[in-house]
Every structure is written in structure tokens, then in C-alpha cells.
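Here we show just some of the chains, and they stay where they sit in the whole.
The letters A and B name the chains in turn, as written, and every chain counts its residues from 1.
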Amino acid sequence: QPTSLIFETGAIDRTGVDLPPVKGIKPRLGGLARTSSTGNPGLSEPEAVRHYVRLSQRNYAIDLGMFPLGSCTMKHNARLNEKMARLPGFADVHPLQPISTVQGALRVMDELSHWLMTLTGMQAVALSPKAGAHGELCGMLAIRAALDARGQAHRRRVLVPESAHGTNPATAVQCGFVVDEIKAAPDGRVDLSDLKTKLGDDVAGIMLTNPNTCGLFERDIRIIADLIHEAGGYFYCDGANFNAIAGAVRPGDLGVDAMHINLHKTFSTPHGGGGPGSGPTVLSAALAPFAPVPYVVKRADGSLDLIEHEADSDGEPFGRMVAFHGQMGMYTRALTYMLSHGADGIRQASEDAVLNANYVQACLKAHMSPAFEGVCMHEALFDDSWLDGTGVTTLDFAKAMIDEGYHPMTMYFPLVVHGAMLIEPTESESKASLDAFIATMTSLAQAAKSGDTARFTGAPHHAPVKRLDETRAARKPVLKWTPPAEISQIAAE
Amino acid sequence: MRYLPLTPSDRAQMLARVGVNSIDALFQDVPAFARFDGPIAGLPLAQGELAVERHMQRLSHASVAAGSVPFFCGAGAYRHAVPASVDHLIQRSEFLTTYTPYQPEMAQGTVQTLFEFQTQVAGLLACDVANASMYDGSTACAEAVVMAARITKRRKVVFSGGLHPHYRRSARTLAKHSGLDIAGLPIAIDDEAAVLAAVDQDTACVVVQCPNVFGTLTDFTELARAVQAKGALLIAIFTEAVAFGLVKPPGDMGADIVAGEGQSIGNALNFGGPYVGLFATKDKYVRQMPGRLAGETVDADGNRGFVLTLSTREQHIRRDKATSNICTNSGLCALAFSIHMTLLGDKGLKHLAQLNHEAACETADAVSTLEGVELVSPSFFNEFAVRVPGSAAKVVDAMAAEGVLGGVPYSRLRQEPGFDDVLLIAATETTTADDIAALADTLKKVI
């Protein structure tokens, strides 16, 4: 049965809600009543439920199988977390209720902050950023505020390795910085000598991911931190890969000044098809005074307060990033995850994530070409040299995985590796699940090498739709539904 | 640990396959000084579900849930009744635990719902085109400002005095660091149109709000024309999406960019987040729009399908040339919004809006007849401002002590001389006659 759009099945005079009658009170809208239709049809509840349940089955999900997505960390989302986030003391509380009536909500923020600071070894945390990239923005704005405060507004150059996530340069630019790329060394890590040549007194700092996007730990991280600090800059660490080391290594010990934490990766709040995320940013002692509002403080009597207005005098924080206090719903889920795992479980999860990646790498290295030698962290990175001459591209290979019931791995990223395939199994996969995945990948690799190109170039064959034409979508964008009558009218004109 | 499938014997076998002796060997690149032997100190160890639930229940009980008392808070977040089916549907594994639909062939559920969402938002706001959601209303406002600067290649931003202070402050943060100049007009209960006077040849955009933070409704039609005549863009902000069931939508007034908060539809209060930013504009500006977009296309068999599109605007392709650093939308909240909209339909939304307005009218009548209380919003939808004797913050605290959450003092949003006595009061379809009576009685008692 085909999946129609709600605009095709709904009716403008139908509704799936029952409301009490209106009273007919004289309006006080100042004459500003709406006269146009929204054009949005309604569905009765049975129709609506069926529409969304059917549509949902056209999605793949972590609850259905593995997402070996490097850098994106699709791990198990516990239902306890969902249940806790819906407790009325969290979900049914207004952000501007009197402080005396939200002590429990503030406790959640305070406890979460304690966990984040302890796990990272950092001095402060700004909870409010709404997502990872927003957390990056927070960290980079804090760096800018700190530089401004010490009268070094001229420091506007930010060093970014070429393997970085796209958000890093985009964020730096959004904060008014200019980006200077650092080369990668042949071992997949920052080229120290290139870094040294890029230092200077206009350097604001460096943005570095560790473990980096090649799935490797930057061995020289402490040296890099010292070099940046000596040069007068700050060290921003992209926390997207914190899940490889959480509970085992504290970024604060490595010289990090600011790092965002993706609660939706490391602490397993659900991705939800693309959000909402949450990106609290931890700060070193040097940057702590530059945290944005709001933040929670403890009063003398042990109760909690929320600082919502910028200080006037010292510190000169850069302000506010968002209305209200950030992603409370994600805080409760992340805190529930932390309490469930404990310090021991979080460490174990990191270790299992790293073990799983190394196991996949070890089992697949005979069939595919690892990008770098040696052990990896939580991600196994392959290049496409093993596909040379097969007529199969990384994209084709990825689409063929769909037919085998797997979401493709991350591909063509990081950019420093040709035709990159970045595999992150996470700690949520059992050995049996990994073995099945390895068997599938091995068999696909053999098929590619054996010349069965049609299996790849035409893939996916068994998904709800065949391969979609993305070029066509971008060339003449159709971004909303238009009634057929209107379309034919446009065509006729 | 219940979430970790590997058993000790699995781990031993796997280490052997990797060819190392211990897990520590896999962390060999971590400098020795930074490695811990065991769990990091200062944190509790793993706990079972029962223990965790007990702890979280205790924290939950330490706040006053809005639904448990007469409740009149708004100021950018509104308590509405969300049908039970909405929360049920968004919790389906296939929606909840799926990824950004970069592989559209196995994510048609997500991309199609985003396409439907975009259509609904465009219809609600009467705009040409809407994106697939932003973090929330305040960040949508901030992105609108930098987008306007990109389009006009001008550097000055004018904020009206009726804009929600959190929005103004958040937009200022981003704008300032994007090198823009900020012209914030004085706080005013009913002076949205005054922004026009501040527009000059450097002005990229003016930012107005309707209903504004004091509830006041203003028709921007003339303003939009005048602003556009000066080469600037009109950005219309809103914080209560339900309003547009009853109130003239910003698209019908000619706004260039419309941004605001969609929480009211489908989403809970959540102490401020996650919410869902709505963002819409004119067709001609679509390639300067931040955030994800879902578009229609066909598959290899020619059948209709949906994909994320125009991603060359985005950071994962354009890196430092991107229109925004955003790489997350508020997908699940957008889905909740869309499902609730689908259940409402045009008819239900208009009915709902009418109920909200009537509840606010009744509430306004009940409080403004009290000695010393003055209704100061000349017009309103479901929220209005009153002046009370003395400090509104103290009045609110006193009402809370009596078990009534009687609104938001404007000073909570911004400390501004002359506005200490302003109290913002919101009512919705969840407000009962008993609630209104309790508010009036308690307000009378504490002032």
C-alpha cells in the first residue's frame, strides 16, 4: 500500500481532536484576525495513527539493527531514560516558574554538571547549548570573550586540522575567526611540524578532535596543548568522540580549555531522526569566567539558584546563547544514563566500544584496506584502495549494505583519506552482532572484487525505495506539497 | 551492566583475535600520565533500574508540576494539551532511534514527515517555504538575523522593544560575533512599528514580534513595505504558534523571514527544552536559509521519494563557507509538532486558538477588575501584561507560596527600570474557570 502525504488523504474540515465548544466572547485581537486558511488538512485519529505507523516502518533504526556510523555514535537508547524524561517534575515544569518551585529540575542540572566536570576534569560547564555545533559555538565564543578580556582582540586565526568535522571551520567563521588548516601526518595524526609553522601571535587557538576523526588518539596531545598555550591560544577539543575515552581519560588532564559534549552520542540521548541534541560545553579554569548565562549556583542554605542575567563587572561573559536553560529533556536522559552506568559502567562502555572497533578492524583487514596501521580507538577507518579496478565506489558499496539490512558506515569522511569508510560499532553491539556484520562485509567485499558490479551500482534493490535522485531534488527544489490544482494552474500559465 | 552485551569470555576471545593481551593495549596511544587504573573517583558506581528510578522520582517530586496547580506562565513557553497519540508515535523505535536521514532510501519515514512538516509550517505562517526546523525559536531568530545580513550584505540590525528579551539577547550574541552592529530600541509594550525610524541605508533587517512579549498584536503590513523600500528585510518573530489559528500570520503581512517557537504544538514545557524552532521565508531567499531541508524527488524506478536537499549550504559540505554551523535540527520535536498539526487540521487549530483567546479574555477580565491591577496590553491573543502594585516578582513569589503559578514577571526576562511591576499572564485551553478564580483570589490576597 503506497504511502500518501497527509495533504492527499486529509480533509480541510476534518479534525482528529475534540474540543469543548467556544463561548463566542468578543475578540480582543485589535482587528488582527486571520482571514486566510492554513491549507493544512486534518485527519481523524485512526487515520493519523496509521499514517505515522506506516511511515515509521520506512525507517531503519538502532532498534532494528546496527548503524556502524563513525563519528555519529548510534548506541542503544534505553527506555528508562525516556520514561524518566517524562516525569511531571521535569516534563511539565515551565522554565520561568519561581525558583522555589523548580528545585528538582535545578538538581538535575547540578548533578549533570557534576558528572560532566568530573568525567572531563574541567572546572565549569555551560549546559545551555542545544546541540554539538552549538556547543562548539559556545566554546569558541568563550575563547573570543577571554581573548577580548585580555585585550587580544587581534587573535582571530584558528587552527583546524584538515581531518576536522565540517562544523569546526563553520563554527570558527560564525564566531568571526578565520580558519587555518593544519596538515595531517602520514600516521593520520596532526603534523606537529606543520602546526609549529602555523603558530603566531594572531592565533586564537586550535580546534582538535581527540580521538580524532581517523579513529586515532593524538599521541602528542599534551605537546600540542602546550604549544598552543605557549603561543597564547586556547585549546578547543571537539568532543564528538569523547565516548571512546569517557570514564578512562579526562580531557582536562590533556590541556583542553573547552570541549562540547554530545549528550546524544556519548550519553545516548536518542538521535530522533536528526535531533534534538544537546551540547553542554565544559571549560577550563581559564575559560570558566566566560561561561554564558544561565547557570546553576548553590546558595548558602543548600538550595539552588539560577543565574539568568549577565554579570556587569568582571569576567564579561559573552552573554546568552538561547532562550531559557537548554535541553532539560536531554539532561534527564543523560543523567539517567550516567546513574545507570556509574563511573565503572561508563569506563567499561568506552573500553567495549574500542574493543568492538578493533575487533571489526582485525576481522576486516584481510578484505578491505585499513587507512592506517595499528590499533584504533572506537572507530575503524578504511580507504577505498581495495576497490581499485572493481568499478565499485564507496557510495555503491554503502548502498549495497542497505540491501543486506545495514545502515551504511560513514563515507567520504574524514577527507584526508580517499573514499573513506569509517566504521563505529559502539559498545551496544554484541559479539554475535559484530560477527554477522563482519560476515556480511566480507561477503560484499568478495562480491565487489569478483566483478558483480550490478549488485552495487543499482543498490539498494530491497529498500522501501530504489536509489533516490538527489541531484534532481537540488536542481529544482520542491520543498513543500502543492495542491494538484495549483500545479496545473501554474503549468497552464 | 544491562546495556553492555559483551561477556567476559566474549572480551577475551575478541582481544585474542585483535592480537593484544589486554584492553590497556588498545589505549596505548594515551599518554601514561593521563590513564586511570579504575573508575574515575567522585562518582557513584552502576545502579539498577529501580534505584535510578527512585532517585529521579525524588528529583521530580522536588519541583511543582504545572499541571498540579492553577497555572498562568507563558513568556515564550506554553502549556497545552497534547493528544496521547502524539507522544506514543514519536516514541516508536523507528522514529526515536533513527539517525539523520542522510541515507534516504532507509529513512523515508523521517524525510517524508519533514517534508510534511515544512508544508504545514509554511501554511501556518503563510510563507513560501519553511525549513525542517531549528533548535528553538530564539536560535531561529538569531539565524534569521545573520541570514538577513548575508542577503543584504549590510551590517546593522534593529531590534524592536517588544521582542522577547531572551531572543534579543541570543540574537545579539550571534550577531555581534558575526560582526554586525546592534540597534536595540527601548522596551515598549506597544511600539513595534517604531523600528522604522531606526532604519537607514546600513540596515540589514528589523526584528519585530507579534504577538509581542507583552501580548500586543501589531499589523506589520505597512511596516514591511516601508522597510523593504529601504532595502532592508523584515523579520517577524513569534513565540506562540497556536496564535496563527486566529491571528493574521506574518507571511500575510509581507514579512521576509519568519522565525519562532513551535513548542506550543505537540511539545511539553520541559523546563525550557527541547523545543522546535520554526523558520520560513520567501522562495527567493531559500538558498540563504540555514538548517536542513527535505525535498521531493524520484527513485530509480521513477517513484516519488524524499531526500534532504540543498545541502551545499551546510557545514558538512561547505565547511567554513556554510550558511550556518548547524548540523542538528529538532527532528523529533518537529515530528511531534507535525503529528499534532495533522490531528488538529485547519479546523481544529482555529478552534483551539479560539479557546485560548477566550480563556485569556476571561482571565484578563478577572484580574484587571482587581483594585490596583491594570491591563496594559491593548490587544492580545492568549497572553497579556498587567501592572501590579510594587514588584511583580514578589507578587509571583507570594502567589507561588499560596500554590498558584500566576505568571511571569517581566523582570525575570530583563531587569529594566519602569517594568518591575509588569506581570505577564498566559491562559490556554487547559485553563479552567476554577484556575481563573484561584488566580484572581490569590492575586487579590497578595497585593
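By our rule, a contact is a pair of C-beta atoms (placed from the backbone, for glycine too) under 8 Å apart; a residue touches a chain by one contact, two chains touch by 3 or more.
All figures in this text were calculated on a predicted structure; none of them were measured in a lab.
You only see one copy of each chain, but the structure file as a whole lists A x2, B x2.
Operating definition for what follows: only the chains that are shown with their structure count from here on.
As a whole-number value, the distance joining the C-alpha centres of chain A and chain B reads 19 Å.
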